[in-house]
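In this view, the complex is presented without one of its protein chains, the others remaining in place.
And then subunit A:
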């Protein structure tokens, strides 16, 4: 199961996802002088999604550093700082703006260690407020985890609960390599029970959120909650769905997924990124290549984002990403042999 460092857990309190991240950042800033936060308007403004909040007042403007609107340069400064002894946490205001910094993320941060034959490590954490559902349209709503997941040298995670958001961020801050953390904007206000104090959660393990026997649903980020809701409906219909929270896109926890599919014999991948060449394509291929292939009783289904830029109209926006109904109907068709 998951590595929660229980020894240091003090008590468990309710926190929002954003508060849990802020708590992790606060602990890191307090205990490690090498940690600096960098990003646009993360100081007195508190961050576009109020994740850094008031941290600048507690830790000062040298540790909670407002950058100019310079994604490429800012990311590069974070890379250089990480390679020379700091532990920067770089916040993109919206994950979409990371496209301006792809050169530093993919050509520099991801490759520096390898190109130099192991002579350096780049302990860089980047945070990406991602996803749709806020009416922000095509340039402020994307899910780019598969883009970065394609790059060896990066680790890419998508915590779906406040508890994981904090534990995985604290673990990322101990990691010697670049860790990209995708935070769905719809999750920021969701609440959950979170241990106070320092604990870490592994970056490479999926988590079974609900046990089941008829179909495996591998979901990521905000799709985990939707899949759990779908599973509840399906249970009323006599279908027992197992819901796996993927949590990490690179590396993908092959073992947990393959074992589940061997048990349930059916697989649905649910993710918000564009369906084609996305995370679900990788999971499907991984299962098709595995010993679980012989166990499959039905075709694999991918429920992913539409093959379109994210639209503005609320109904269109909903139609562009998987919803609970889509998961329910796909799973029932699959389990009734209608596919």
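In this section, a contact is a pair of C-beta atoms (placed from the backbone, for glycine too) under 8 Å apart; a residue touches a chain by one contact, two chains touch by 3 or more; residues count from 1.
Methods note: contacts and distances are computed from a predicted model.
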{"item": "Protein name as given in UniProt for the chain not displayed, \"ABC-type polar-amino-acid transporter\", \"Pyruvate dehydrogenase E1 component subunit alpha\", \"Acetolactate synthase\" or \"ATP-binding cassette domain-containing protein\"", "value": "\"Pyruvate dehydrogenase E1 component subunit alpha\""}
{"item": "Residue touching the undisplayed chain, where the options are A:11, A:62, A:294 or A:307", "value": "A:62"}
{"item": "Option touching the unshown chain, where A:251, A:299 or A:314 are the choices", "value": "A:251"}
{"item": "Residue of A:24, A:64 or A:81 touching the missing chain in the full complex", "value": "A:81"}
{"item": "Subunit A, residues in touch with the chain not shown (by the definition above)", "value": "33-34, 36, 62, 65, 67-68, 70, 72-86, 88, 103-104, 107-108, 112-121, 152-153, 155, 176-177, 204, 251"}
